[in-house]
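Here the complex is missing one protein chain, while the rest keep their positions.
Think of it as A, B and C in the order they're written, each chain with its own count starting at 1.
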Amino acid sequence: MTIRIENLVVDLGSFHLRDINLTLEPGDFFALMGPTGAGKSVLLEALVGLVPITGGDIFIDDRKITNLPPEKRGISIVYQDYALFPHLTVLDNIRYGLRFHLHEKGAAPIDDLVGRLNLNPLLQRYPATLSGGEQQRVALARALAVSPDILLLDEPLSALDPNFRQDLRAHLKSLHQASGATFLMVTHDFSEALSLAQRAAVMNQGELEQVGGIEEIFCRPTSTMVADFVGMKNLFKVEFSGSMARVAGLEIKVGREAEGLQGYVAIRPEDLILSKEPLVSSVQNSFAGSVAAIRSHGFFYEIDFAVNSLIFTAVITNHAFFDLELAVDDGFFISFKATAVHLL
Amino acid sequence: MTIRIENLVVDLGSFHLRDINLTLEPGDFFALMGPTGAGKSVLLEALVGLVPITGGDIFIDDRKITNLPPEKRGISIVYQDYALFPHLTVLDNIRYGLRFHLHEKGAAPIDDLVGRLNLNPLLQRYPATLSGGEQQRVALARALAVSPDILLLDEPLSALDPNFRQDLRAHLKSLHQASGATFLMVTHDFSEALSLAQRAAVMNQGELEQVGGIEEIFCRPTSTMVADFVGMKNLFKVEFSGSMARVAGLEIKVGREAEGLQGYVAIRPEDLILSKEPLVSSVQNSFAGSVAAIRSHGFFYEIDFAVNSLIFTAVITNHAFFDLELAVDDGFFISFKATAVHLL
Amino acid sequence: MRKESFLWFALASSFIVLVFITVPLLRMLSAPSLASLWETICEPDVYRSIWLSLYTGISAALICFVFGTPLAYLLARSQFRGKKIVEAIVDLPIVIPHPVVGIALLGLVGKNFWLGRVMQELGIRIVGSPSGIIMVMTFVGLPFYLQAAKEGFASVSPRLEHVSRSLGASMFATFIGITFPLAWRSILSGIIMCCARAISEFGAVVIIAYHPMIAPVLMFERFQSFGLRYSQPVAVWLIVVCLLLFISLRLVGRSSKKINIGSRR
Partner (left out) sequence: MRKESFLWFALASSFIVLVFITVPLLRMLSAPSLASLWETICEPDVYRSIWLSLYTGISAALICFVFGTPLAYLLARSQFRGKKIVEAIVDLPIVIPHPVVGIALLGLVGKNFWLGRVMQELGIRIVGSPSGIIMVMTFVGLPFYLQAAKEGFASVSPRLEHVSRSLGASMFATFIGITFPLAWRSILSGIIMCCARAISEFGAVVIIAYHPMIAPVLMFERFQSFGLRYSQPVAVWLIVVCLLLFISLRLVGRSSKKINIGSRR
């Protein structure tokens, strides 16, 4: 089914969704990304019909659903906290929606769903006795049992133990292929989207910033907000001249002519190399500077590195950290390839 | 002050602390680490005197404090949720403990603390109007105002926005130096400990697994639990023979003779290199295998890689991930230096 | 030590409070002899009045359940202007002096007011009838039911309702299938509290209906006419019967409770 959102406007006191335009193609696995508070969940609830819509329309194929109550829309939702009915068994949870859909499409393929999600051993148990991963699978089965046109997933992985995530990712992919429904997933975590979705949109302060293929957004962010969101921490306003970008007295090789752009360059922190000696070549930038700050993040260290008035953020492994014997104010060199510089 | 914990036993229904022995030297910044539920917070509350002690003793220098009420111990605590008094201004919060300490040591250096923590502009405000980072600083000032012998910090960084963490780390270090008090920090995050503490202990299921210098624990874990906790994900039971370790049909070069050990090797995931061609040398291991699973984690991917019946976990940058065009079941080579193999 | 004296003070005053509540009740329960208890329950006046108390009290609780449930649900779920005022109104019956409740209701349905006269002409008798007693009891019991039911509904996550609706259930079907069963325990507690409060009422009922006599009125009359000794056995019987009623209500509610317990393990 094609879902079209046209000029959608939602007013919730101090929070607004403004002029949302979005089309999901049949069978899409679409990720709606953005920082916390961007309005992703509000858009989801507007699609389900739980939030009053101020303006604009929502279509499924050519059926206008803007003013239909939630039960008539054919849109299922899986919440982050699963929201299983605690007084019903797993089986009754999954069957819950069926009685309201008896007149449609014949018997829904419950057995297939139950088998695919390995729920057979759990059918007679109550939700409170299940682990997080099991609850999530039951919630998925319940939502898909009514053969919805669209399945909305509210941060499906974030509440799960890391051990269950891989499992659920595999299930989500297989269900998406088997059901033929359009999946719309909300997430604040870019890597989650990267591992599941084909297309995506980045939302910020109630507006869509960029819509496109997931790798396109990752590799070619069109705005500074998106660049920052996909992890391009080193974002500088520059002046282009030929295949160089000038900023704070530095000349950065960018490898190609920049035209018709906003005048920003962005470099991923993992593309920066710290070394004791400069690494000079024709396709490589290398600048002298000093360590400004060190932050530890599990497997990796994030290093703020000052070159003139610019602060570069680099990420290095713990291993490299101990090798280099980094300390604040130490002088080092920072290097990156011209091809690692993204132009905005 | 020297703190000695001797054979401490705590029984809390189904949870027990067993035979805790720990000595903190004067001026230590000590990290108490371990997974959630290991008993770290219980040990903290036993030190403050909020949990009944079943056996053992606690000494500060040679003063036995085991049976003293919390107000006589000279131990301050800063909780993760700050626990500021909401009905008192920032200034009154900081001053709160002073009236109970009038007879000791003369006027406490409140002004110095307030200045050091940049609290001057906040003194007349109420806690609910402060940001998380500001609240944390007030909680620190309040705890240090009474010049405690020991300051206990309950996961001081975990509730903070990442932007405030660096700030608070710097404050913690400077306060530790200025106050001369012994700091005991609880954390479930190894990297937090790494960035602040000199000495540390790893706790598991109510017992201390390893006590020592922070780098010693990181580089030379003495048990499989600690190895796993400090991020050595690749932990295999092996048979040593000369400078080789045998497991699942593989011969792993370990670079030195292994004697009197438990028979484990551990390799950090960031020390593993994935490549399309084998990287063979006399000091390098290189095995053929296939990708078993891919997990995205922000800047990095975690790759499960199967070699015979062994599963190696490697961490690679997003960049390398796109370069290698990794996909599940693809054949690759995994390589690591003999010096990267830790023997347990 | 100061710490201990504080604890001792707290324990001592807690003990005084508990003694103050329990001792008079225990003394009263143990005062009448078994013989006098048996004699008392055989009197038609006594068992009729206890039966009337039970029947009117249960009726009042059921009326509160039927009419109060939607209001409790709205108060738990929706935010609207004047909600604070509605909540204050709903609590009024607790703080209004009991004879004032009777006087206020009598002012409405008595013969001094058009409504009372209209009802009289239609042959509906409120004053001095079980329906009048039920009306008074409903008035004083309402806040207790509403409070418990509201809390019950508030403890059901709105997300469960959202999911139910997205699966095709209408608002009504969602309420019946999800919200109500999950709030049932609190609702049952509310019904019991409401019923207990209704049966305990005296001051308001005595104004609207001295006859037929509910048990508290009978006790009062016996106390006035014959003294303490003759009112005590009635009091014991009323308390025993109420206890049996509430315990059996809890047991009946147990079958549905099991599921909830299962779900909370």
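Here is the rule we go by: a residue touches a chain if its C-beta (ideal position, glycine included) is under 8 Å from a C-beta of that chain, and two chains touch if they have at least 3 such contacts.
Predicted model, so just to flag it, every value in this text is computed and none were measured.
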| query | Among the chains in view, which touch the chain not shown? | reply | B, C
| query | Per the definition of touch given earlier, which of C:Leu71, C:Ala154 or C:Leu249 contacts the omitted chain? | reply | C:Leu71
| Omitted-chain contact residue, chosen from C:Val86, C:Ala154 or C:Leu249 | C:Val86
| remark: From B:Ile77, B:Ile217, B:Ile252 or B:Ile334, the answer for touching the chain not displayed is B:Ile77
| Listed residues B:Thr129, B:Ser281 or B:Thr339, member touching the removed chain | B:Thr129
| query | Residues on chain B that touch the omitted chain in the whole complex? | reply | 45, 48-50, 69-71, 73, 75-77, 79, 81, 83, 85-87, 96-97, 100-101, 126-129, 142-143, 146
| field | Residues belonging to chain C that touch the chain removed from view | value | 2-3, 6-7, 9-11, 13-14, 16-18, 20-25, 27-28, 31, 66-71, 73-74, 86, 89-90, 92-108, 110, 112-113, 138-139, 142, 170-172, 175, 193, 196-197, 199-203, 206-207, 215-216, 219-220, 223, 228-229, 231-232, 235, 238-239, 242
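Definition applied: only the chains that are shown with their structure count from here on.
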| note | Overlap of the chain A and chain C neighbour lists contains none
| said: Give me the two chains with the most inter-chain contact pairs. | reply: A-C
| request: Name the chain whose C-alpha centroid is farthest from the C-alpha centroid of chain A. | output: C
| query | Taking each chain's centre as its mean C-alpha position, how far apart are chain A and chain B in Å? | reply | 30
| If you average the CA atoms of chain B and of chain C, how far apart do the two points sit, in angstrom? | 56
